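As structure tokens, the structure follows; a few thoughts come after it.
All protein chains but one are shown in place.
Showing chain A:
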Amino acid sequence: MQTPELQAFEVHPIVQWRSVPFHIQSVELNGTDLLVGTSQGQLLVYDLPEGSVGAVPSLRLTKKDFLKTSRKPPISQLLAVPELNILLCLADTYVHVHDLTTFTSLYTIERSKGTLLFAADLHVRGMPQADTHRLSETRSTLPVDRLTLQLCCIVKRRFFVFEVGRDEAKHIKDQPLPDTPQTAVWCGRKLFFGFKREYDQVEIETGRVVEVPTESTGSFDRLAVRLPNNTFALTAERDGRPVVIFKDIEGKPLTSYGIQWEDWPRAIDVYGPYILGVTDKGIEVRFNDETSKLMQLIHLDSPQFLVHGHTILAASPSALWQLHPVPYDQQIDSLLDVNRFVDAKKIEAAMPGTPEERMKRRYNMDKAHAYYEFNRKKHFKVALDLLKGIEVSPATVLRLYPWLLPKHTPAEGVPGAPQLTPQQKQEAIAALILYLTEKRTQLYKFDSKAEAPDEADKRKKLMSIVDTTLLICYVRTGSSLLRSFVRVNNHCDISESEKVLKSADKLEELVLLYQNRGLHRQALELLRSNINKTTPDPKTMDEEECKAMAQRRAKWMHAMISHLQNLKPEHVGLVVEYSSTILDIDEKQGLGIFMSKDFPNVKTFPRVPIMQHLQEHYPHLLTQYLEFVVTEWNDTSREIHTALALSYLNAVLKMKKTPPLSSPERQRLYRFLRTSDHIDASLIMRRVASAGDVLVEERAVLLGQLNRHAEALRILANDVADPSFAEDYCNDNYDPHDLDRRNLYMVLLEHYLRPASGPPKTQQALTILGKHSDKVNALKALDMLPLDTKISEIEDFLMAILTEREHTRRAVAVQANLAKTEQLQVSERRIAIHSKHFKVTEDSLCFECRKPIRTHAFAIYPCGTLVHLHCMENESTCPRHSTRGRCRLTLN
């Protein structure tokens, strides 16, 4: 059983009758007049001033002759109607009408004979649903001249309706009922009746009866009470238990819940957040919401009913009590003292105040509540949700977690930090994670454009605190979200995060965090130290350990490689610097850093620094890198090509004996020199020259690149045994439109036929002449031939020249004849066109605009369609036939 501690109402006995021969039968409160009807037909009038609390009211008047009868029947019902200045009173089964000031009888409604109970209501003409409840705020504004008092009298199984005035009561109607009602109340132009087994609503004008559903079938004491704002409270039954439900004026339910009671209430009233019910135990004060929570139980000796005027009164046959509401803030304070936050907040909701006042009250209560839930109840999520609701700063929230953040000490305003078990700490962190993720979304969502600079600073700081704490939370819970978190956009404080992650040995995550924040050097340094730390040492470790260590190292190396490969071109310095760590361990993987096709950034790395680095520290890897860059990525830079040529050259020069041209080393050099257009030929040339008289072929190629063709050909003609090199050279470099290059074959011939030393190489010269007769000056070539050359030896050459000459001559003749024919055809067509004529008369119309051509410029299509020149849209398409091409335009 509940024992409520709250005092929502102070109870003061104000009237107590111990030794009087009659008892209290009915009570009415009219302004400061407290009217008491006795069981012996007397009316007692007390003064009960407004604002008096617990004072015994003074008895002003005792009207013994209130009823004009000697039989002294009990006054069972009293109702004051100040608007008409009358008092209705039920006694002796009649309704009597009295003056409300003098209490003298005005008249008795004779037709009301047999009345068991009555219900009266003020009606306003033209306002069928006016809220006329005596406690309603609108009542004082009702138009007095349009008010009528409606009285309903229950006479056994029948009801009578009267319109009551000061002088007489008009009978409006009467109607039979299915049973004798236990309760009756007006609702607009209808009446609510409560019978033993149901509630009905009767429309006065039509007499229509409608049952009001209450989901209750049992038989119990029905009670219908009218409340302000045209709402009605009805007793009902749910699962066999008494409840009070609420209906609107049409009988429709207002709430889904019912107020639950231990016992059927005899009388009901509402005040603020409470509903009061009179039961055998006394007066129960409950929350008027779905909890029906009993807040106060007022023990009184057989209370019967409640009267609500400027104060609330409870009455028993021999006593009257004043129920004085305790101020809300006092109630709240007493609830907060015992940590009843939820209850306190409900009372607060009923308090008046400006939105600011309410927010302030709410803030303090929610904050206290949150601390209580957190520290005492260990309901961490509830606590943080409360704090989130009132938008306290995250810094304040974090003060609840002094054990999580060592540098934050519990600040004032926060009750001493609780001792938490490890399990509770985990729960507290879980709640904090949810809180922080929501907070950070808010912070990140914030529109930074509309923000003052100092505000922005503050927000940044806050973001840093939130994110750093979140990081700590993830570390503490061992959550795999840590890895995701360090990769998303975050504002973690780096030095703090470093400490946390290092002490938790979350180095991979620390690397990711560095990477995320662009702290590449830190990331790489950490990776390097880890690679160094995991180097297997066969001296101190056995084979198994070495293997395990190597595996760990491989993981770190992989991390470093992919980190380097994801760097931007501007970080090439770092790439070069840290690549050594990998290169020193594994050259293949190390070189792979620069030669990956899977990572788009790698291709964009500046290549010269990489080349220089390799050249300086890993010269044996240089060629491989340069070859890759040139062949796979089609590098065309001078530096790279020259370096590759040099590296090929060095490989050749390094050999003890210069290998023949057919050796692979010289082949690749020779081929590269011949094919590359981007090498610094003079540089290579100097290197080649310094090697002495070897590498003749290469030298010739280089001379060619330097446009020193004469020299090149001299070498090829004189120093190279195989004549195909000389011929290839000429083929490579011949260009009929270049002054330097169109004579190459002639120069070669000259070297063959008129050598500076030694015998002429007539045979080679003849071969060239035979193959390339079109690229040499035939006359000069013949001139150079030795006189003893046989005709048969130069037959090929001569035949080739003659054939070529004849071919040219004939081709020109054909061309000339064709041109002549074409000219004839054109002039024939011209004559034909000129010979056509067409007559333009006054009636000739433009096909487009349908106006006469007159003297305007015009065009005519072959079919004869005429248009103005300015109307013509498309000269190749006749507008009449829409044919393409067939009607070709002719202009006159």
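The criterion applied here is as follows: a contact is a pair of C-beta atoms (placed from the backbone, for glycine too) under 8 Å apart; a residue touches a chain by one contact, two chains touch by 3 or more; residues count from 1.
The working rule: contacts and distances are computed from a predicted model.
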From "Autophagy protein 5", "UBC-like protein", "Rab7 GTPase" or "Proteasome subunit beta type", the hidden chain's UniProt protein name: "Rab7 GTPase"
Residue of A:Phe66, A:Phe485, A:Tyr625 or A:Phe797 touching the missing chain in the full complex: A:Phe485
Residue among A:Val338, A:Met359, A:Met655 or A:Ala857 that touches the chain left out of view: A:Val338
Sole residue of A:Thr69, A:Thr396, A:Thr437 or A:Ser844 that reaches the chain not shown, by the stated touch rule: A:Thr437
Touch residues of chain A, complete complex, unshown partner: 1-5, 293, 338-340, 342-343, 376-377, 379, 433-434, 437-438, 441-442, 444-445, 479-481, 484-485, 487-489, 600
